[in-house]
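Dropping a structure here in structure tokens format, bear with me for questions.
What you see is the complex with one protein chain gone and the rest in place.
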Amino acid sequence: MVERNCREVKIREIRFLGTWDEPSDFMELVLENPGWESYRPGQFAMLRAKLWGLELPWGRPFSISRVDAESVTFFIQVVGRGTSRLAQLRANDEVVVWGPLGNGFSVLPETPTLLLAGGMGLAPFRGYIERHPTPKYLRLLFAHRPALDFYPYSDMGQKVRAEAIQERSTDDLPDIIRRIETVMDECAGGLALACGPTPFLRTVQAHALKKGIRAEISLEKTMACGIGACLGCVCKNGQDRHVQVCAHGPVFPVADIRI
Amino acid sequence: MVERNCREVKIREIRFLGTWDEPSDFMELVLENPGWESYRPGQFAMLRAKLWGLELPWGRPFSISRVDAESVTFFIQVVGRGTSRLAQLRANDEVVVWGPLGNGFSVLPETPTLLLAGGMGLAPFRGYIERHPTPKYLRLLFAHRPALDFYPYSDMGQKVRAEAIQERSTDDLPDIIRRIETVMDECAGGLALACGPTPFLRTVQAHALKKGIRAEISLEKTMACGIGACLGCVCKNGQDRHVQVCAHGPVFPVADIRI
Amino acid sequence: MDLRVEFAGLVLKNPIITASGTFGFGLEFSSFGDLKRLGGIVVKGLSLKPREGNPMPRVSETPCGMLNAIGIQNPGVEVFLRDKLPLLPWRETAIIANMYASSVPEFGELADVLAGEEGLAALEVNVSCPNVSHGGAAFGQDPAQIRKVTEEVKKRAKGKPVIVKLSPNVTDIATCALAAQEGGADAVSLINTLLGMAVDIRTRMPCLANVVGGLSGPAIKPVALRCVHQVCRKVSIPVIGVGGIVSAEDALEFILLGAQAVQVGTANFLRPDQSFRIIDDLPRAMLKARSSSLDELRGGIKLP
Partner (left out) sequence: MDLRVEFAGLVLKNPIITASGTFGFGLEFSSFGDLKRLGGIVVKGLSLKPREGNPMPRVSETPCGMLNAIGIQNPGVEVFLRDKLPLLPWRETAIIANMYASSVPEFGELADVLAGEEGLAALEVNVSCPNVSHGGAAFGQDPAQIRKVTEEVKKRAKGKPVIVKLSPNVTDIATCALAAQEGGADAVSLINTLLGMAVDIRTRMPCLANVVGGLSGPAIKPVALRCVHQVCRKVSIPVIGVGGIVSAEDALEFILLGAQAVQVGTANFLRPDQSFRIIDDLPRAMLKARSSSLDELRGGIKLP
């Protein structure tokens, strides 16, 4: 495993992918690689811009979206105080990062693997696809609300069999849920990996448990430390015990966690 | 008098004049002019960068250094939290300003007027010289510690009779004090205006009172509101009453204030 | 959107009142906004005689907050009534006198002077000033004293609403609020500042000449919300929320907990038009809370 560390690195680039709903921007944040080549997709890092000063005492967790020799990319939606401050940064500004943190998704070569992404849940799968030893076994189902151009989807769609469904209104939800269940059934002998909003994960979890499909889900919780120390990000595990999502997850086998 | 207002204006330029002593930078901050053509030199404004967020709840007071049709210039030394955040700004960033605030220096046409500046106290005299109806009556004495290049002195020296004395160590102080007293004596029938650190002002005040020289001094106090409301910036006046430096000053006739 | 609020005999255009000591006598702000637009103005603390206040330094900035130890500098109640009040738009905006005294009889005397003034909508009794060696704080930390002061002021208020301003520097603020209610208060306002301190390691001196001072600003909002929550559940009189409010959302948080109105203090230093901006922003914040009526929102907190 790579050594977790806490480093100050420079921003190489901030690419704005578009503005959806006030004040929600989508952006890719490209940082100098702090030495994370051997990260496992599904792992995340805590980010903190130096200009936050003390007003926001916590870093913010983001999935590591992709890593190459020189850089690390995060795919970020502006939703609040920290993310809007990140959006104000410019190339060469410094950010503090610590990671890679938590557990990544399982990688089973030559096993049909279904990637279920809801919205920003797409982020970790970019690196997952890039690093998978047998990408032709991968299949991506992407459920989204804002237009597809805001996401790094087309890139990913070129590498694996991919399908996107848009939720234009809540009326579309039953169809989407059905579609998720259908593709999960189609992959039943393989592995299903999911990342997205909680209701989305609930659908996946319920169906996987019902059909006995091997599946893993990546949870999102507000995090203060990101390293298992504050006990602020817990969920109940299979034994009804509180476990830290940052340290024991964020990726859990579906049967091991209550959401 | 110009209407005081509170406006968000863009930064046109930040010119770094040099770094003296860690972490002390000297810079000129040029902002869009919020409509301050009729300001009176010696007046100040409160500045607040939007990126301060809530961590620093107060604006910061700076003398208005010069104003032209399009812009307002401040001359700023980085000494702490607010000024170092100002130094991180870039052109087109927004700052909140309110002003012009307080009282400016007296302007007496065709009266020999001595401008006594200590360090950053040079700032207001730049505009004073530019706006004076009879600049040939002006004379500038500038006491400084960092090298002269860090200050907008040469500009000013071209317009009026000027002299700079550097304090290289505290051993130089007696000479500087003597020099101040000598030039004050030379201008005794006119007006002496002083802006600078408190010990500098004390020298000027003591000598002016002793010799009955008409003189005004500009005081510096930590300010929260800048408009006379919080009572955080008071000094005792001639009647031993607390008066707000921001609203009753920052420029006071020497006899009216205790420092 | 109708933002009017009525309570304790007060009728306010909107729930945004400027807090004592942070808005001067109001006039200082008149070039930054129209004072008539404010829900109310609580003026700087007034005493019977003029007070010079504490020595300098009196204020110190802290992370997301500030300390002050002004020591109730004020020109005295007579000068206020003669020189300041007539210039304020008291017919259009509730002007509230903040009262400071160091004994029960003195509070009574001060109430006598203020009660007859047509221009004053209410009296706010400051029993919680941490910045004067005796008086203020001592009163505010003892429920029996709070009750006595309240009774005395109420007796002489000639029907004007009496608001008692409470200190958070106590083990149990709800008991203090109850004492005010029993003393006849028409409302309570809370919180005054938290007792705090700052030091400068270079000079090795406290940052305030008074050594300790009152902490205010966004830093204390969580404490203020907690106090308002505790008090709203204990008393039947109206509550005015104060502490760390800088935005319309912040104001609605207090109202959600049951406050009738709020006071904006330190935020007036963020920029002098901040109270006006908060008022402008209230309708947008109401949308965010999915509400079109303050009455609907008020006290609507969903507790587990």
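Which chain is which? They are A, B and C, in the order written, and residues in each are numbered from 1.
Keep in mind that, in the parts below, a contact is a pair of C-beta atoms (placed from the backbone, for glycine too) under 8 Å apart; a residue touches a chain by one contact, two chains touch by 3 or more.
This structure is a prediction, so every number in the text was calculated from the model and none was measured.
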item: Contact partner of the left-out chain, one of A:V9, A:L56, A:L89 or A:A164; value: A:L56
item: Residue of C:L215, C:V231, C:V264 or C:L294 touching the missing chain in the full complex; value: C:L215
item: Hidden-chain contact residue, picked from the options A:V79, A:L148, A:A229 or A:A255; value: A:A229
item: Residue touching the undisplayed chain, where the options are C:P63, C:P89, C:G119 or C:G184; value: C:P63
item: Positions on subunit B where the hidden chain makes contact; value: 54-55
item: Touch list for subunit C against the chain that is not drawn; value: 62-65, 67, 141, 169-171, 194-199, 201-206, 209, 211-212, 215, 217-223, 225-226, 229, 244, 249, 252-253, 256-257, 285, 288-290, 297, 300-304
item: Sites on subunit A contacted by the missing partner chain, in the whole complex; value: 3-6, 48, 54-59, 96, 98, 221-222, 224-235, 241-242, 247
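By our rule, only the chains that are shown with their structure count from here on.
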item: Farthest chain relative to subunit C (centres taken as mean CA coordinates); value: A
item: Geometric centre distance via CA averages, subunit C-subunit B, whole Å; value: 35
item: In subunit C, residues with contacts to at least two other chains; value: 63-64
item: Subunit A, residues touching no fewer than two other chains; value: 54-55
